[in-house]
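Notes to accompany the following structure.
A single protein chain has been omitted; all remaining protein chains appear in their positions.
Chains: A, B and C, in written order; residue numbering restarts at 1 for each.
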Amino acid sequence: MEHLIQKYLNTRKLTEEICAPLKQEDYVAQPIVDVSPPKWHLGHTTWFFENFILVNHFKGYQPYDLQLNYCFNSYYESQGPRVLRTNRGNLTRPTTEEVYSYRKYVDQQMVAFLSTNELNTAVQELFDVGINHEQQHQELLMTDLKYILGNNPLFPAYLPFGKIPEAPDSTPKSKLLTIEEGVYEIGYEGDDFCFDNERGTHKVYLHNYGIQDRLVTNGEYWAFLEAGGYTQFQWWQSEGWEWLKQTGTQAPLYCFKENGKWMQYTLFGVQEIKEHLPVTHISYYEAEAYARWRGMRLPTEAEWEVACRTFEAEKPASANFTENKSGMPLAATNGAFQFWGDAWEWTGSAYLPYPNYQQPEGALGEYNGKFMVNQMVLRGGSCATPVTHIRNTYRNFFHADKQWQFTGIRLAKSL
Amino acid sequence: MEHLIQKYLNTRKLTEEICAPLKQEDYVAQPIVDVSPPKWHLGHTTWFFENFILVNHFKGYQPYDLQLNYCFNSYYESQGPRVLRTNRGNLTRPTTEEVYSYRKYVDQQMVAFLSTNELNTAVQELFDVGINHEQQHQELLMTDLKYILGNNPLFPAYLPFGKIPEAPDSTPKSKLLTIEEGVYEIGYEGDDFCFDNERGTHKVYLHNYGIQDRLVTNGEYWAFLEAGGYTQFQWWQSEGWEWLKQTGTQAPLYCFKENGKWMQYTLFGVQEIKEHLPVTHISYYEAEAYARWRGMRLPTEAEWEVACRTFEAEKPASANFTENKSGMPLAATNGAFQFWGDAWEWTGSAYLPYPNYQQPEGALGEYNGKFMVNQMVLRGGSCATPVTHIRNTYRNFFHADKQWQFTGIRLAKSL
Amino acid sequence: MEHLIQKYLNTRKLTEEICAPLKQEDYVAQPIVDVSPPKWHLGHTTWFFENFILVNHFKGYQPYDLQLNYCFNSYYESQGPRVLRTNRGNLTRPTTEEVYSYRKYVDQQMVAFLSTNELNTAVQELFDVGINHEQQHQELLMTDLKYILGNNPLFPAYLPFGKIPEAPDSTPKSKLLTIEEGVYEIGYEGDDFCFDNERGTHKVYLHNYGIQDRLVTNGEYWAFLEAGGYTQFQWWQSEGWEWLKQTGTQAPLYCFKENGKWMQYTLFGVQEIKEHLPVTHISYYEAEAYARWRGMRLPTEAEWEVACRTFEAEKPASANFTENKSGMPLAATNGAFQFWGDAWEWTGSAYLPYPNYQQPEGALGEYNGKFMVNQMVLRGGSCATPVTHIRNTYRNFFHADKQWQFTGIRLAKSL
Partner (left out) sequence: MEHLIQKYLNTRKLTEEICAPLKQEDYVAQPIVDVSPPKWHLGHTTWFFENFILVNHFKGYQPYDLQLNYCFNSYYESQGPRVLRTNRGNLTRPTTEEVYSYRKYVDQQMVAFLSTNELNTAVQELFDVGINHEQQHQELLMTDLKYILGNNPLFPAYLPFGKIPEAPDSTPKSKLLTIEEGVYEIGYEGDDFCFDNERGTHKVYLHNYGIQDRLVTNGEYWAFLEAGGYTQFQWWQSEGWEWLKQTGTQAPLYCFKENGKWMQYTLFGVQEIKEHLPVTHISYYEAEAYARWRGMRLPTEAEWEVACRTFEAEKPASANFTENKSGMPLAATNGAFQFWGDAWEWTGSAYLPYPNYQQPEGALGEYNGKFMVNQMVLRGGSCATPVTHIRNTYRNFFHADKQWQFTGIRLAKSL
């Protein structure tokens, strides 16, 4: 099982590399409920392997510390009581050092377990989930640490300024890719890993539609903003308009006006907004309002998936999305335009089960199925998504008001 | 335009008949934000005709009182500022008597206007919307006054006890109606009135599925409840489980245990729960949890519509849902089983625009389109729905936690 | 016991006279938690006599309706469960008519009981509490109906406009009355009724101080407001400043600027602010901030009581406070300056027990004692206080943020 050991160790290492630029203090804070402390991510991903694999399947395994179950269980009702989600930022103990010891211990045990070559199919599936679970938390680590640093009055950079990649100085005009009416099939088909919510393959009927060949840029979005879009009710859903008024939102997250210029906190610190980069850190409400202002709409997830499969190969030569240039093997780090993976794209589809969705038995049944209400599907991937974690059938989901992920917009239109 | 005048007067009269059994005090209260005071419904439906038809299209029309715009505008941003929705119950003035005068004035003017025979198509459409709008508020009046009375410690009946219809003493076992895989068309097609959200006709691909031929009964639902369903997380969506814990919900709305028996507040007062009647006043969370417990699921709205069209004729001979027996021409008052209209049936579909949805220009564009996020579609109709208001393409929508409508469950299953 | 019967009937009649100008709808609403529906006041004061006197002391008494205990118990833990205070506005039943029947029944029974001449001292004390309790609710009725009407977008008048008393066109400059340092005695001494919290007489040491001979006028207060007082933190308590920011308060309650003029809702409708009348409807925070701005302070309750006793006779010849001119025997209705009773005067004393305070046994022990924390004492009386209810030892109390009572300011100063 050498390749599993390698996969395991690489995944685990990347998580720690993401944390490397952090100060001790950055590991602790939870400024809003959505943002978990980095320390908690480190512990929770470890608990996942320990709790679901080692405890149940590695004979004679001695848990590191039984109290950690309470600290690092996220939302698994079946796995017992746990710290309230809102209180993760109060957990000053275990310390980060202790969490790293916990990681080390579990890593050693996992390697020992993987070396036994005794993984039956069920365990191998758990292993895959564990890897993909940790990859999801790698992305969350990036978005959460960005939030922690980007809401600090000192605006500390996560990555050294010297590393800032150049932004493109032009963007090709967007084109409308078109798909013809008919029955299509979507959903994951294959033997590699996918989440339960991507299954099973099924048919959908799509009418003629067009979909843009690239994401909406800051320049395009700011046209909406400068035209007064945030003060005109007619573009907004009723809940979106309430959200605007209650939160006082006037621009995408991390953006503010200073001395007449629009600035933006990035992982490299505060910079002027670059108009040729994709707009990001927007809520579904903002994406939807922008689309309406343009006289278009968001694609459904089926439209997105079919278009992605059809046009995946056509990568434009220029442009790229660049906030993450740390050399980490996350998406979009290759300097090329990550056609369908610059930012998570809000679709016009609610997150609901596919027709034949089967919720897995046991604890992992809680992984995806119980969140299928009141959230919207996002497709694609972002500069913070590990490259091996991107699939054109992948169904990401967040509540309509969330801005802290790397979210963007691709417009569509019925033809 | 005599038939329009007749339609108008009949509609307006029914609204007032629904209010007839109320005491003066019942017209005022707003116990929760969802429930508007009956007085407000009376004024708002009147404002709708005055504001959208008379003011704009009846030459020389003198508004009754310009201040009422502020009181009776519901959510139309385009129509200016308005009383906060949460504050409708504080509006002791205008008095109910004044509101009835307002109604009378507007009715006279509307009759005068309709007598001019000068309705162009646009105005005729507005007229239809006004009628259907008032019908929607007739149903809301029923559900709101039920809430007002049913949450009063004295549990006053709305209708005299002598009028209670008999409940069936048996229910035929439910059967599974089956539909074969293929492309179907849904959405409103025809020349009569429909709401913008039912347009335009479009194709959907459905896989083989079965759908029950009748609603779930109290007896069936209580099996879930008595088996501990409300205390077992595994049946619930994550948000549903939180909702249960936060609200302390232990049964459908209006139901409580007294001296070992399950009782229920109905429009006739408190009665023992009748096991052969459809379960009602449940949230989407409850419907979804029940379906999961049964190993089934809720139908999508497309599945529902196709099944309804296919099987509409097959009305079982017995059973009926009977809370409304006032002699009013509302649905289900005919004593026969209202096959697809006993209660609004939660579907598994989120309320989203159809592929070719066109939001109307102007104020009426605010009618439906701006609510298309974070709500679920309900299909069918209920004992409180005016009979002429029921259509198999009708898309009702509410938030997943709402129980105060006459909501029920029909189960489905992929085959 | 004829005089008791007379006292009883007069008191009960005044309560109903206060309600006479109301519309049916006005009886029901509870726009904020502090404001109880007039219907509730009518029922609660009746319940007080029934529950504490008739039920316990009138042999063979048949309660009107046992369910009303739940509806009309205010805060007596010892008297069983009761409707949540926030839900009083949802009680559309019993109707006002039923509440008046309830009043009539209890009144007949009370007269019968009082005619038996069998009142022992304990019962006589309960009777006195009942009378004074109803008088307190007469004042609350006035302030609550003012709030209900004054927050209605139509601003309906409570009293016909023709009855508006003339405001004085000048106010004598305020003078400082001075009291010399020494030991004084405060608290109620005498044989008539007083509340438990006014007992027992005790000594206090007062240092030299001065106290104004009249209340602060609107003209004087608006000088503070126009000088920017509501936007300058330095005059405000920390909690007061937070309160300003959270509530957006920019003036006393019921005051707003329209077309460049400061207007005020009064019981006669909206009028321009009269600068020679006492400022009223202010919170403790506002009173305290104003005093600080003037370089003075609020008197303690002991300072107030000693000054009142010393100078009570010195009524200035002019001026008066005039909002209540209905002909009801409430304070300040005599057209003369109600020297120590124009408005309830915020003192600088927290509401705490006197040194020898004895909380009564039983339910009436809950009347005053359990509120002795986090409230401030007000002294004097107002135009809405029944004249026989005013005493110079009377300790009224409200939370520091409350504005809906007729509250005012008299300044003091250490000498």
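Here, a residue touches a chain if its C-beta (ideal position, glycine included) is under 8 Å from a C-beta of that chain, and two chains touch if they have at least 3 such contacts.
Since this is a predicted model, take the numbers as computed values, not measurements.
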Next on the checklist: One chain isn't displayed here. Which of the visible ones does it touch?
Outcome noted: A, C
Next on the checklist: If I consider the whole complex, including the chain that's not displayed, which of C:16, C:118, C:226 or C:239 touches that chain?
Outcome noted: C:239
Checklist outcome for this item: The listed residue (A:1, A:83 or A:363) that touches the chain absent from the view is A:83
Checklist outcome for this item: Answer key for A:92, A:208 or A:231 versus the chain not shown reads A:92
Checklist entry - Residue-wise, where is chain C in contact with the chain that is not depicted? => result 75, 77-78, 183, 202-205, 207, 209, 233-234, 236-241, 284-285, 288, 292, 297, 300, 348-350, 352-353, 355-356, 365, 370-374, 376, 400, 414
Checklist outcome for this item: Those residues of chain A that touch the unshown chain are 23-31, 39, 67, 70-71, 83, 87, 89-96, 148-149, 151-154, 156
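Here, only the chains that are shown with their structure count from here on.
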Checklist outcome for this item: Looking at Cα centroids only, farthest away from chain C lies chain A
Checklist entry - Do chain B and chain C face each other with the same patch, meaning over half of the contact numbers show up on both, or with different patches? => result same
Checklist outcome for this item: CA centroids of chain A and chain B: separation to the nearest Å works out as 38
Checklist entry - In whole angstrom, how far does the Cα centroid of chain A sit from the Cα centroid of chain C? => result 59
Next on the checklist: With centres defined as the mean C-alpha position, give me the chain B-chain C separation in Å.
Outcome noted: 46
Checklist outcome for this item: Where chain C touches two or more other chains simultaneously, the residues are none
